[in-house]
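Starting off with a structure, shown below.
In this view, the complex is presented without one of its protein chains, the others remaining in place.
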Amino acid sequence: MKKKSRFLQTPIEPFAVEAGLTADQVLARMERISFQGRNLATAHRIWQKMLQDDVTIFLGMAGALSAGGLRLVVAHLIFNRYVDCLVSTGANLYHDLHETRGQRHYLGSPHADDAALAADRIDRVYDTYASEEEFISNDNWIAEFATTLELRPYTTREFLHLLGGHLWTTTGRDGILTAAYRANVPIFCPAIADSSIGMGLSQARQIKAGAGYIDIIGDIVESANLVIRRPRTASVVLGGGTPKNFINQASVQAEFYSDEVGGHRYALQIVTDVPHFGGASGSSLEEAQSWGKLAADSAKVSVQADATIALPLLASALATTAPPLLATRKIPVFTLAGRVMTVDGQTVPNARFEEMHEPAV
Amino acid sequence: MKKKSRFLQTPIEPFAVEAGLTADQVLARMERISFQGRNLATAHRIWQKMLQDDVTIFLGMAGALSAGGLRLVVAHLIFNRYVDCLVSTGANLYHDLHETRGQRHYLGSPHADDAALAADRIDRVYDTYASEEEFISNDNWIAEFATTLELRPYTTREFLHLLGGHLWTTTGRDGILTAAYRANVPIFCPAIADSSIGMGLSQARQIKAGAGYIDIIGDIVESANLVIRRPRTASVVLGGGTPKNFINQASVQAEFYSDEVGGHRYALQIVTDVPHFGGASGSSLEEAQSWGKLAADSAKVSVQADATIALPLLASALATTAPPLLATRKIPVFTLAGRVMTVDGQTVPNARFEEMHEPAV
Amino acid sequence: MKKKSRFLQTPIEPFAVEAGLTADQVLARMERISFQGRNLATAHRIWQKMLQDDVTIFLGMAGALSAGGLRLVVAHLIFNRYVDCLVSTGANLYHDLHETRGQRHYLGSPHADDAALAADRIDRVYDTYASEEEFISNDNWIAEFATTLELRPYTTREFLHLLGGHLWTTTGRDGILTAAYRANVPIFCPAIADSSIGMGLSQARQIKAGAGYIDIIGDIVESANLVIRRPRTASVVLGGGTPKNFINQASVQAEFYSDEVGGHRYALQIVTDVPHFGGASGSSLEEAQSWGKLAADSAKVSVQADATIALPLLASALATTAPPLLATRKIPVFTLAGRVMTVDGQTVPNARFEEMHEPAV
Partner (left out) sequence: MKKKSRFLQTPIEPFAVEAGLTADQVLARMERISFQGRNLATAHRIWQKMLQDDVTIFLGMAGALSAGGLRLVVAHLIFNRYVDCLVSTGANLYHDLHETRGQRHYLGSPHADDAALAADRIDRVYDTYASEEEFISNDNWIAEFATTLELRPYTTREFLHLLGGHLWTTTGRDGILTAAYRANVPIFCPAIADSSIGMGLSQARQIKAGAGYIDIIGDIVESANLVIRRPRTASVVLGGGTPKNFINQASVQAEFYSDEVGGHRYALQIVTDVPHFGGASGSSLEEAQSWGKLAADSAKVSVQADATIALPLLASALATTAPPLLATRKIPVFTLAGRVMTVDGQTVPNARFEEMHEPAV
């Protein structure tokens, strides 16, 4: 009998339908199917591996996920320390704050009459609505808060920790900002100027001259120093955008100053963009290896899917499979309230890079 | 206090993560989030509604779903009469036959060396491999079977029922063709000439002159007559392609000959193509209304997702929620073994359209 | 000085804007940019190479290109023998016939009120409208024509040639079907049952029993025999779908019966689908190599773009650059009016494959 080709090793195992399957069982049965279903099952497995390794896990978040109903999923991942550091667009933090302040987004239609919406001052995000008036109230709330700060530049990490604290004190409600505050998880927002949080900050200047200064370059230094302090990292990206790039940049920048840094050990991304137009959001994890953003032997997977489908399934599965791993996980311990953050008792400066041309911690 | 806008009715309810959620519970929590997650949850609800109504449910299937590990999901939907009639590409039926005959597809990589695969005679479908030799054995098997038939044209519906029967007799294994055979569910394959099943049929002519004739135009007549006999219909489409259009065409064609026909009452599609390039696969269900393919008041939803993610979740949820509905469902009863099929005891001819300008059944 | 990496050979040459550039000059300046722009420029070059080689050039056409205003581009490519054989969806041929018969498609809006359109019996294809009544008149015209044929199965190739002839005689107008008729270029339509041409054929049975029989399996044999007769082939694909696969299938099927066949020597595709969902429309040309659909050393390029942007630019460029190549091109000469077509004086049977295990023509 003819020998089988070396390429034919593991057969596809058709998905078997059964009543009562839990999310993790569904994903387990998707491991040996094909295409993006397989990739999503692989993402589940890779995330479990991350949790068993001693790595700092970055979570990147772009797209209208907070408005779209995933903010408590992200809050859950943060609070239970599936992740150690969030990098987000401003909009996601803003829409989170909107709901944590007790306001809502609403079910809408993508076929709405936008002129009628505009007349009613309703803002549409595809099939989701929000009230412009409530948004203005948020802007004012942020502006007011910003005027209570010192008249000096704040990194987004420091500012967002304080904002989360103020939000927690004021509302006592669960959300991304409040979960990160309570769990001492740092948040970076590299494109804060391109969001309503930035708009709120800009309006602070109207109230108090010299208010609303953000040291965005300090965020670069700080995020790279975090990688220098803890050179083993992992990256989970939802939707590309500036968070995806900023997480990779932290690693690349850290590598300039420390021989210990060698790219993310694990990488998973859930994206809808594609590689062939050359944009960073859709860029492949293979391409990331050429840049040294990923270790050559990293475990990695791209899932081409809308996060509003993939994340509820993935997070529900992890809620079942991850708790034992979370219980024994070695997590980095942060202090975030000050101008200079610390990790595991060591400072993470934002004024200059730590140069580490000897073994790191 | 100011009155709330009429547009702000139902708040988004953020997805709440919890351990042990079953597939249907996950989907239930996705009903009030946004974007494609909400659409998938809506698809679950619409399918349940279809099962409670007295409609003939068509299932269209394009894309490499059989090779990709979803053939037993489709077999399950057919065997348990979630659907009443399958319209498929030839490839999906062929890859189903391949596995039902005891052969496998294999896990592969999208980054494979295709020249090396070609040298080993391995055919690649994105991240999935199959043996060309085994494919040739299928072609021969189909060709041999075709030579046992009468020397006359067969509709794909008749041919595929007989093929399913032969496959069931030979293998006793579960699959799409065998499930459809056993459950007396008709299968149409309008583009059979564009598939390896067609190739097998063409090779029958090499063995026996005059073998391998398919009456593809008869399929049009038959599918339209089926709608004329049972004018209330529903459409479930996975992946677009010729099946999507053929299901709509059956309705449009039937409308020429019967006043009772008024477009599908329910429509759900899981597609990755988009509307804005004008192709039929990605065309919107709104557009379908202009053609009369859909009733004006139909319940409908498009889910923009890879079926390998959406279908395992959706079918797992239905396996829990649908059984009571299936138990009381009024299903059309077919006889399929003959040249002329019947539904509910009435003939469904393929030689001419039934003209029904009075109330239908 | 350090040696430059072997990977850094040819610099990107930024596109230089200039007034009065012709289409071919625009494409020439796109050859050394990146992403899909470079790919489109490469497509221009590869098509020129095809024209200089002794290959049979297949053109595949899917998506609503005829309704969308590209039918005279395709007619031009056929009539001037940029291509030798067309494989099309039925819809493209039908919409071509619609306009050749003197009717029109109309500018519309993707945001139309589809209920209002339905009330006016206007069918919408994204941003394009057509009159349902005129469509019904086409169906009747096709049905009438079909009743004039012999009561025997016709391959789509034979039927479409006769249809084109009838259309030319009746209208004297330019279009795809009439250009193919006049230039003796064969047309295959593997999914004819999934189109209004098929619907017209099915309605012929209402007028005359036994009319409207299509031998779709004969098309498989015939197209493969064409490749067996002329084993050097090239493939140009617009939009994927059944035409893309049928062209590849002809090559794969031919290879079973002739040692001379080794996959297309040139392949270019303009598609909007992507590879990562596993569907055939978006499948990569690399993947096609694993199947032997493409020669290992083939010149190939995929352009990810809407054909309504890419084709006008590409065809306009070729209209300037190709004429000298067309003038000296060796074209296959067909006779198409009979039940058995010929190429270069040799028969191309549809009743059985030509087995050629010695050198072909």
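Order of writing sets the chain letters: A, B and C. Residues in each chain are counted from 1.
We take it that contacts are C-beta pairs under 8 Å (C-beta built on N, C-alpha and C of every residue); 3 or more make two chains touch, one makes a residue touch a chain.
Please read all numbers here as calculations on a predicted model, not as lab measurements.
Asker: Pick from C:83, C:97, C:267 or C:305: which residue touches the chain that isn't shown?
Answerer: Reading the full complex, the residue touching the unseen chain is C:305.
Asker: Any idea which of C:33, C:183, C:207 or C:340 touches the chain not displayed?
Answerer: C:33
Asker: In terms of residues, what is the contact footprint of the unshown chain on subunit A?
Answerer: Here the touching residues of subunit A are 62-64, 67-68, 91, 110, 112, 114-115, 117-118, 122-128, 132, 136, 153, 190-195, 198-199, 201-203, 205-206, 209, 212-217, 219-221, 224, 239, 241-242, 245-246, 249, 252-253, 256, 272-281, 283, 286-287, 289-292, 296, 306, 308, 351-353.
Asker: For subunit B, which residues lie in contact with the unshown chain of the complex?
Answerer: 34-36, 274, 276-278, 304
Asker: List every residue of subunit C that touches the chain not included in the displayed model.
Answerer: Missing-chain contacts on subunit C: residues 2, 4-23, 26, 29-30, 32-38, 40, 64, 67-73, 76, 99, 104-108, 111-112, 116-117, 120-122, 125-129, 131, 286, 303-306, 308-313, 315-316, 319-320, 323.
In the analysis below, only the chains that are shown with their structure count from here on.
Asker: Please tell me whether the contact surfaces of subunit B and subunit C are same or different in residue numbering, using the over-half criterion.
Answerer: same
Asker: Measuring from the mean C-alpha position of subunit A to the mean C-alpha position of subunit C, what distance in angstrom results?
Answerer: Taking the mean C-alpha position of each chain, the two centres sit 46 Å apart.
Asker: What is the distance, in whole Å, between the centres of subunit A and subunit B, each centre taken as the mean of its C-alpha atoms?
Answerer: 38
Asker: Can you give the whole-Å distance between the Cα centres of subunit B and subunit C?
Answerer: Centre separation, subunit B to subunit C: 27 Å.
Asker: Among all residues of subunit A, which ones touch two or more of the remaining chains?
Answerer: 34-36, 304, in rising order.
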